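For this view, one protein chain was removed and the others were kept in their places.
Moving on, here comes chain A:
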Amino acid sequence: MKWTSYEKEIAADDFFYVRSCIRQTFFPGAENVLLNILRERLKLTVVEDARHTSCTGIGYHTDIVPLETIMTVVARQMALMTESGFKNLLVSCVTSFGIYNEVLHLWDDHPELETKVREHLWRATRREFVKPANVAHASDVIYKYRREIAQMAQYKLVNAQTGEPLKGVDHIGCHYAKIFPVKGIGGAEFPRVLSDVVTEFGASSVDYPERRHCCGFGFRQYILKETRGYSVSNSKIKFESMAPYQPDFIVANCPGCAMFLDRWQYTLSEMEGKTYDAAGRGIPVLSHEELAGLVLGYDPWEIGLQMHQVQPESLLEKMGVVFDPGGKFRTRGGRQLPRPQEPDILLV
C-alpha cells in the first residue's frame, strides 16, 4: 500500500460546520474555542446554520433510527450547506464524521439509494443538495494548521520547570479511520492526526500498546445497561496500557471517547480504589481543540476545562500556564457558583 493512501486532502478554507451533540452537552467550551481559533487566529471562514440537527448517529448505531431516516437527515444537513453556498463540510464529531462518509460511500455504490433519499428530502422539506467537495473532521483542520498554531503558541507542551517534553498519549475515535482508513490521516494503522499535533506543540507522543483499542463507548455496549461493564472494561485496558509510560495527558478527537476516557477514570477509581497516575489526580483528557486552545493561551476556564471529571490543574501547572484558581467556578457575570463535591480517591 502506498504511503499516499494514508494521506487525505483537507480543505484549506470556507467550511460549513456541523456540531456534535456530545461535545455541545459535556464540553460546550470546546466547540467555542475551535471556532474562535479557526476564525480569529487562523482567519478562516467557517459558517454554520442553527437549523442543523443531530446526525442521529447514536440512534442509528443503536438500531433506533433506520438507515433511510439517517440518510435523509444527512441529506438535509448537506442541503443546508448547499443553501449557504459552501462545499466543504467540517464535522465536529467523529461519530458524525463516520456517518457522513458512510452515507456518501453508500450513495456511490448504490445511486438508487441517493435518488430515493433525494425524493424523501424533497417531499419532507422541499430541499435539494449538492454533495460536499470535501469532508473534514475538526481534528483534520487542527492537524493541517498545526504548524501555524505552534508558531502562535503562548505555551508549549513541555515541563516549564525542567524543559522536558511532556508525554502525551492519543486516542483516535474508531469511526474516524477504522470504517474508512483512507478518510483519516495515517489510516487506522498509523494514526497521526493527533500525535503529529502533540509533537508539533512540543510534547513527545507515546505509542502505547493499546493505542488503537476502542475507548469503550461503543454505542450499544454503553447505552444498554446490561453491557455497560464492557465499556468500563475497554477503558480499563487502555488506561493500564498507557499507565506505565506515565503520560501527562490524553488527547482524543472523538467527543464520546473524550467523555468516557475522562468519566470512567472516576468510575474506576471508585470501583478499584486507584488512579492511573502517580499523584492520584488522574490523567487529564483533552480534545484536539482544547489542547490547541491551551497552547494558544486561552483561559482554561473559558475553554471549559473545569467541566471535565479529571481536573486539568496538574497539566496546567506542568505547562506553567498562568490561570486564576478563583475563576474556575465563576460565571462571566462574576457570580460564584458552588463548588462541586470532591471525590475521595480521584483527587482534585
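Going forward, a contact is a pair of C-beta atoms (placed from the backbone, for glycine too) under 8 Å apart; a residue touches a chain by one contact, two chains touch by 3 or more; residues count from 1.
We adopt the following convention: contacts and distances are computed from a predicted model.
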* Asked: Just by its UniProt name, which of "DNA-binding LytR/AlgR family response regulator", "Heterodisulfide reductase subunit A", "Beta-hydroxyacyl-ACP dehydratase" or "ABC-2 type transport system permease protein" is the chain not shown in this complex?
  -> "Heterodisulfide reductase subunit A"
* Structure fact -> Of A:43, A:126 or A:335, the residue that touches the missing chain is A:126
* Asked: On chain A, what residues meet the omitted chain?
  -> 51, 123-126
